[in-house]
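One protein chain omitted, others in place.
The letters A and B name the chains in turn, as written, and every chain counts its residues from 1.
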Amino acid sequence: MLSDGARRLILAHFWVAFAAFVVALILGEWQMYIRSPLAGWIGNPELYYRSVTAHGSAMGYVFPTLVAMGFGYAISELALKQPLIGRRWAWAGFGLVVVGTVTAMAPVSMGLASVLYTFYPPMIANAFFYIGIVLVVVGSWIWVALMSINLHAWKKAHAGEPIPLPMFAAVAGAYLWAWTSVGASVEILFQILPVALGFKTTIDAGLARVFFSWTLHAIVYFWLMPTYIAFYTLVPRAIGGRLYSDAMARIAFVLFLVFSMPIGMHHLFQDPQVGSGMKFLHAVFTAMVSIPTFLTIFTICASVEIAARLRGGTGILGWIKALPWANPMMLAVTFSFVMLGFGGAGGLINMTYQLDFAIHNTQWITGHFHLIFGGAIVIMYFAIAYDLWPHLTGKALDSVRLMRAQLWLWFVGMIVMTFPWHIVGILGMPRRMAYFDYDHPAITPQAIYVTITFFGGLLLLVSAILFVVVLVRGHLGSRIALPEFRFSMPVHATTRVPVALNSFALWLALMIGLTVVNYGYPIVQLMALEQTSVPAVPIGVK
Amino acid sequence: MSGVAERAELRWAILVVAIVAILVGMMVYMSLHWAAMPPSRVETIDPTTLHLAGEFVEDNLGTAVEPNGSVTVRIVGNQYSFTPQCVLVPTDTPVTIRATSADVVHGFNIAKTNVNVMLVPGYIATFRTRFKEPAELAMPCHEFCGVGHAGMWANVKVIDKAQFYKQAANARRQSCVK
Partner (left out) sequence: MSDERLFSLKNVWFTASVGAVLGVLVVAAGVGFLWIPLAQSEKTAAGLWDAICTAAGVPAAFRQVQRPTTPVAIPSNVIVSAQLMKPADSQSIGRGATLAMQCTVCHGARGMSRADSPNLAGQHDAAIYKQLRDYKSGHRKSAIMQPLVAGLGDQEMRDLAAYYSYLPREERATAGDSETPLIVRNGSPMRNIAACTACHGGSDGKTGSPRLDGEPEAYIRAQLQAFASGARRNDIQGQMRNVARQMTNEEIDAAARYYASR
C-alpha cells in the first residue's frame, strides 16, 4: 500500500507530467497544421521554431522524466513494501524539475531560445534555457540517488533475498539515466554555457554533437523503461496471467544498461568529425541493443498466452480469442507491441548504415521516433496511470469504456500520423521546416501525406483530452476499499537469483567500460584539435 | 514443463542472435562490395576564412573535372543558401562531393538518391556517389540552421556525360546557376 505522503508526491509528478504533455501536444498539432497544405505560410517562421523547441523540450526532457520519477517512487513503496526514504529530498527533486521547466520555457516563449531541444551549437540561445534544462536533470539525479538509497536500505534488511523484479528494473532505469544524462550535461556545462554566459566566444560544434549523441540515443531507453517495467510487472497480472520468466526479464534490463549508451554515434553516420570505423563499431552495438527488445517480445507474448490458456483458450492461435480484450491493459499492450514492431523495423533500417543514408534527417526520422516514443512508449504510460490511479486517489476508476476509446484513438491516430511521415521521408522531405512550397512539382506529391498526418494528430489530441477526463473522473469517483497492490507473479516463484542478476556492479562496470571504449577516442581526439572551435552564432538577437 | 519453457527460450535466443548477425553481416557485405562506407577521413578547416583562401574560395565552388576523369563538387553552406545553389553533375561518372559550412550546422540530402551529408563548421565532409540518369533533383538543407531554414533549398541537375564534358572544356568550374 502507498503511504499518504507518497501518494501526494506521485500524483504531483504525474499531474505536472501530463500537463506538460498536453501543452506540448497542442503545440505539436499546431505545428502539423502550420506546415501542412491546409494553412498558408506562417508569417513569422520564428514562431514555428519556438514551438518546436518547446514541444521537444517538454516531451523529451520533462514529461517522461516526471513519469519515470513518479512511477519509480511508486514501485519503491509497492515492491519493497517499505515507506519511501528521503521523501523531502524527493520533493526537492520535483521542485527542481518544475523550476527548471519554467526557467527554460521563459526564454523559449519569448523567442530567445529557438534552437530546438537538440541545441545545435554553434547557435547559442539565452543562457536561462540551458540553465533550466540543467535544473531538470539535476532534479532527476536526486531521484536516481533516492532509488539507489531505498534499494540499499531494503537489501540491508533482506540480506540474500532476490530484489523484487519491479524495483530491480526501476533502479536499472535510474542508473541508465544517470549515465546517459552525462553526455548532454557535459555539453551544456562545459561547452555551451560558458559561451551563453559570455566567458567564451567559440565552440566546437563537432565535439558537441558527439557528446549529445551519447545522451540522445540512450535517453530513448530511459523513456522506454517505465513501459518495459509495465510489460513485465503489470501486464501479466492485469490480464490474469503470469510472467513467463523472471530471470529473462532481469537479463533484458541489464542488457539495456550495457548496450544503450555506446551506440549513440549512429546519429552521426553522416557527420564529418567521426571516423568510419567508429561509426561501424556503434552500428554493431546498435544491433546488440535490439536483443533485449527481442527477448521482451518473446517473454511478454508467452506471458499473454499463459493468461489466455488460464482463461480456457486453446489451439495454436485460438487462444488469442480468449484474451480479455475489454481490459484496457490488454488493449494497451497490444497496441504498444504493434507500434514497437513497426517502429523497431524502422529502427533497424536507421541502424543499417547504408540504408540510413536514404532517410537521415528526413521526415522518416520524425515519424520513427514519434511511433516508438509517442506510440509504443507513451501508450503504456497511459496504462500505468490507469493501473495506479485507484491506489493514488483511493477512489474507483471505472470509466473503462472511455479508457478503451482513448487507447484506440491514440493507436489509430499514431498510425495515421506516423506512416505518412515515413513515406514523405523516403520521398526526401526534410524535417524541421516551418513551411513547404506545395505548388512546386517536386513537393506536390507529398502534400496529401502531410495533410493526412495533421488528421492523425487531431485524433491524438482528442485522445489526450479523453485521458485527462478519465483521470479527473478518477479523482471524483467514489471512495473504495483498495485491495493490496500486486505486481505480476512469475510462473515459477523466484526463490533464488544468481548474484549477477541481483546486483548492478557487473553491468554498471560494463556500461561505463564500453562507453569509455566507444566514446573515449573520438572525444579525446576532438578535444585535442585546436582549430575546430568556431565562432558562436547568437540566436534571438533581433 | 520447466524444461520445455527453457528450451523455447533458448531457441528464441538463438534466433535473435541469428537475426542480429545477419543484419550486421549485411552491413559488412555492403561496405565491402558497394564501398558504401562514408569515406570520412576527418579533415578540419577554419570556417571563418573560407572566403579568403584555400579550397573553398568562391571561384573554386562548383563542379571540377579531375585528371582521372572523375568530378569533384565543392559546396559551401551558410545561412541560408548553398553555393552553388544549383549543382551540375554528369551521369554515370564517379562524383566526389566535398562540402563544409561557413557558420552553423547544415546538411543536405538529394531527393531520390542516397546522397546525405552533414556540414559541421570546422570540418570538411566528403561523400562519393554516382548519378544514373539525367534529372532535376531538389537538394534541401535538412538540419535546422536558424529562422530562415525553410528557404534553404538548392537544386541538382544531372546531365548527359558527353554534354557535361563538352562544356567542361570551356569552364574551370561548372554549375547550373542562372
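Quick note on the criterion: a contact is a pair of C-beta atoms (placed from the backbone, for glycine too) under 8 Å apart; a residue touches a chain by one contact, two chains touch by 3 or more.
As the structure is a prediction and not an experimental result, all values here were calculated from the model.
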Query raised in the report: For the unseen chain, which displayed partners does it touch in the full complex?
Result: A, B
Report task. Sort through B:Thr63, B:Asn78, B:Thr129 or B:Gln174 and give me the one touching the missing partner chain. Result -> B:Asn78
Requested in this report: Based on the whole complex, identify which of A:Trp223, A:Phe285 or A:Phe335 touches the chain you can't see.
Outcome: A:Phe285
Query raised in the report: Which residue numbers on subunit B touch the omitted chain?
Result: 28, 31-32, 35, 37, 39-44, 48-55, 57-60, 64, 66-67, 72, 76, 78-83, 85, 96, 98, 102, 124, 126, 138, 146-155, 172, 177-178
Requested in this report: Pick out the residues on subunit A that sit against the missing chain.
Outcome: 41-46, 114, 159-160, 201, 258, 273-281, 284-285, 288, 433, 435-437, 440, 442-443, 496-503, 505-507, 510, 514, 517, 521-522, 525, 529, 535-542
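Assume only the chains that are shown with their structure count from here on.
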**Report entry** Intercentroid distance (Cα basis), subunit B paired with subunit A, Å
**Finding:** 31
Report task. Could you please specify the touching residues of subunit A with respect to subunit B in the complex? Result -> 45-46, 49, 114-116, 118, 120, 122-123, 204-206, 209, 244-245, 248, 268-276, 279-280, 283-284, 287-288, 290-291, 294-295, 298, 302, 348, 351-354, 356-358, 360-362, 427-428, 430-436, 442-443, 491-492, 529, 531-535, 537, 539
Query raised in the report: Which bits of subunit B are touching subunit A when the two form their complex?
Result: 2, 5, 8-9, 12-13, 16-17, 19-20, 23-24, 26-27, 30-31, 34, 36-44, 46-48, 79, 100, 103-105, 107, 109-112, 114-126, 137-138, 140-150
